[in-house]
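Written below as structure tokens is the structure these notes are about.
Apart from one protein chain that is not included, each protein chain of the complex appears where it belongs.
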């Protein structure tokens, strides 16, 4: 319960940073648009998610929630939510078996809407709870990784209810993935390892929105950044942004720190570890814990030792004479380092993402019965509205087009 | 003719920096895919454009070309092209009457394909040469500004032949607008005024790709950057990127330098000039010369004086006692400062844009007769191919997905 | 004792990052130059300091150590040192009375050499243990703040034994103050508050080496930085570096975050808090806890509440209607935020500072009896040697002057 009190204070702090979402909460308190609705959520159980939960409740919904990553739950928040009467099933460090039990606990709440971060809830329902599908209005998905899986389902005609790709909101993926992942990844690395960035060779695998944000902040903290990519255009962007680009096999030899943000598997394996320098640090900020092949590396290691919370030392073949092997370090067991070792994105980043979640739920409710099983992007006005809310909260004023300027943009007659 | 020799040497230098386009040129020399084709162009007549012209000629085309901006023609290049037998109609500093005469000279060549930068050729044909339309295979448009006009035409059902929006290529608008405009704008300002950026308050109007690039480079040269915008999401991006955002009326009071990159009219007018500090410098890098209301400012000025090439002093009401008025400066007469006062984008930026132009022409030829009058975006593979060419030219190698990684991305079954 | 085990593992990690100091340790193991020497230390009791302690012991010294800041002791390290037989007197959160008792415990060890961080040990000896002075070989001081106090003592003829200003080493003050404080301050802020930097107005008070480093990293994380200064030249540097510069009374109104790094008192007081926005965060990274007048602010507050470790909420007059007051936050009770809320500088920064401490002790021993009571700077070769050690550890090779180049530099005859 002391935990719950700390959780309540943390939620209070989050609210003070999530002005746009608090504005939406006020609107929902009046409209009660989610009255009678059951929402099942698999999101990182953080102080920011708690504010989303409170916002949906303000709109009339009842909430069942579990985590979407075994290491990302903030226990004080789970306690605070539980104390407030939310159906919450999560604790930090849960094992895989518990993870899936908790997903099923949420599904047992018979949700009308699902909110996912990585598509595990949707996937579990499609695999083992098909009976629930007719009563589902729709779902919302938070991440690029989830969208990739959902688009694959859609292509395979396996998707059976409509999903809003909240990740596609500009106010989500250009804010959360870029600015949020940028800062919180480095925050997680510092808390886990107290690593000095300046002057170090730091390797970022993947140059999507997350990778761009991580690389930018690494540079901002003084690192010498190398990017690895599989897509030619992104590789070219990374070069033009002043980074070195090379295959991971070459980067492995010179890197001090490796961060995976690809959304794919086996980006770092024992084959790479073999090439690395003594003392190299590996971590993942890309969604699932399969980007680094932790199990494979563990199997080939002579010794594994927890040096401090979220920082394990792996002793493998090689290293200097007489030291008994080469030591490399993996943070947060290869899970999302920003959530495992720190607190995820700062509150004001999540404020915009979660405004998007609320408007996605609203869109599903308002279009109930009219949407086919497919992946949907929200209309542009929602991004504009969320942006306006946030600018207002920050006290930023901008220009408006004059009628003459609007007319000019709409015409094609005037030239040079 | 000494001019033509200088032009030939400049073209040679450009070729040495445009490796990707030179690779395309080699392919065209074999395929001769443009044999018998007449292409009419209204592009900035620069050394890079000359390499595009030579590339299209290598593919079998015959070329008619004029400039797309009265101040952007590099006279040595025009001379070199003329000497090589190209039909070229352009000189630096041409007046508006000449500008339109030259457009008509190009149209008189009865082109099968038009290549535009700002849509003036398309617009002139639609207004005054409708008879030419049936024999036109299609057109290519280089700029955001042109696309805005073309989409307006399309919406009004006024567009009568198909146009490829080359600007929509990632390898064009994310390279040229962002990296190209970023550097070349500051280059133009330095050549015109020898302005010191570090420590100065620099105001960027517009935070699209061009504005983002300009703001980034201003920051890179030490400026304190203010952004003005009309779109809420872009304004929010600018704030998150660390810039101050405010209405132009407020920025006008504190700025040392003002750069317009909006694509709209009357972004800076006498009403803003009235608020400015003594010594403020105004310039445009946004396409047409209507972003700054130069005529309006001139009318209200007590005196206008050319201080050095491409830098005019305007004396207006106000200023310190006894100085006879407040002095502000406008660069390049409000026309594109990077082309008026410098050389436009560096060659290797244009290399990718112009690969896009060649592939757009190829697309039009290959799809002759199958395309309705509309604005088209090229398929994604072309961007991938251009990126690969450029990476190869730079000697950059990247990773490839393993089969296991491809399979993972295509599947939706494996989760946390 | 579980604490001691964690401490030992943290020290092991620190050693892996402190290659240059470990090289020095190897040399000392052979030379035993400190044999029979008692060294009294008042330094932050961190894992890096533990490596310094072990290095001095390797050279033959016996060590008495206490902290130099009530909040900066890492308890696991104190436990590990105690377990290893070092005389250690420190725990995190000690009160002022304990603080001075512990200083006296160290002095009771009758040190031949003192090592200080902020001059408290020197000051206490001069005030209350004058009898010890004849047997003192000398002292070493780590910080700018300490040097300011020592120079004041020297000027007043109050200084009674020689002190080496280790802070004056380039490898100390240009590395530790700039790169170290830069990163670790932001680290402390993130751990205490999970603050998002990007897009926020962050105010840095003081633009010395520490302030320059903090401002650079704030910019690197996307903040919009304001600098306040009292020295004209530094203010000019800050302007030229692209920051806004203004008096604190003006900055107070617009800042989201305030960081003091001046070395002076009352930089932020209730008079400033009155002007601040709801939610403003205040912290100090400047040495002593007097930069923010925490007591004064506390007295004027209606309510003070610990929101989470190292983050207190102060409710003062003002704020929005009906909220009961304006809330502002102070981190780490106004003490050094990087040590209170995080782990101080990363190990590889401290490695160079502490090489300097070792060489300062060596210099004092080698010049025993020859030095007057004054503040000394080490000869330049020591900086060169430390730099070479660190470059070697990082595997960086550099050029050497050719004889012709050396000759050219030494001559004055050859000109244009």
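We call the chains A, B and C, going by the order they appear; numbering starts again at 1 in every chain.
We adopt the following convention: contacts are C-beta pairs under 8 Å (C-beta built on N, C-alpha and C of every residue); 3 or more make two chains touch, one makes a residue touch a chain.
None of the values given here were measured: they were computed from a predicted structure.
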item	value
Chain not shown: contacting residue from B:3, B:221 or B:371	B:221
Identified contact with the non-displayed chain, of C:40, C:70, C:138 or C:222	C:70
Which of C:45, C:63, C:77 or C:248 contacts the chain that the document leaves out	C:248
Subunit B residues that touch the omitted chain in the full complex	6, 9-10, 12-13, 16-17, 179-180, 182-183, 187, 190-191, 193-199, 217, 219-222, 279, 305, 307-308, 311, 327, 342-343, 345-349, 394
Hidden partner interface residues of subunit A, rising order	198-199, 219, 222-224, 239-244
Interface residues of subunit C (partner: the chain not displayed)	68-70, 96, 99, 118-120, 123, 127, 148-150, 152-153, 156, 158, 170-171, 174-175, 179, 228-233, 235-237, 239-240, 245-248, 250, 263-266, 288-290, 383-384, 387-388, 390-391, 394, 396-402, 404-405, 408-416
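The rule we apply is simple: only the chains that are shown with their structure count from here on.
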item	value
Rounded Å distance between subunit A and subunit B, as computed from the means of their C-alpha atoms	37
Touching two or more other chains - residue numbers and ranges from subunit A	179, 394
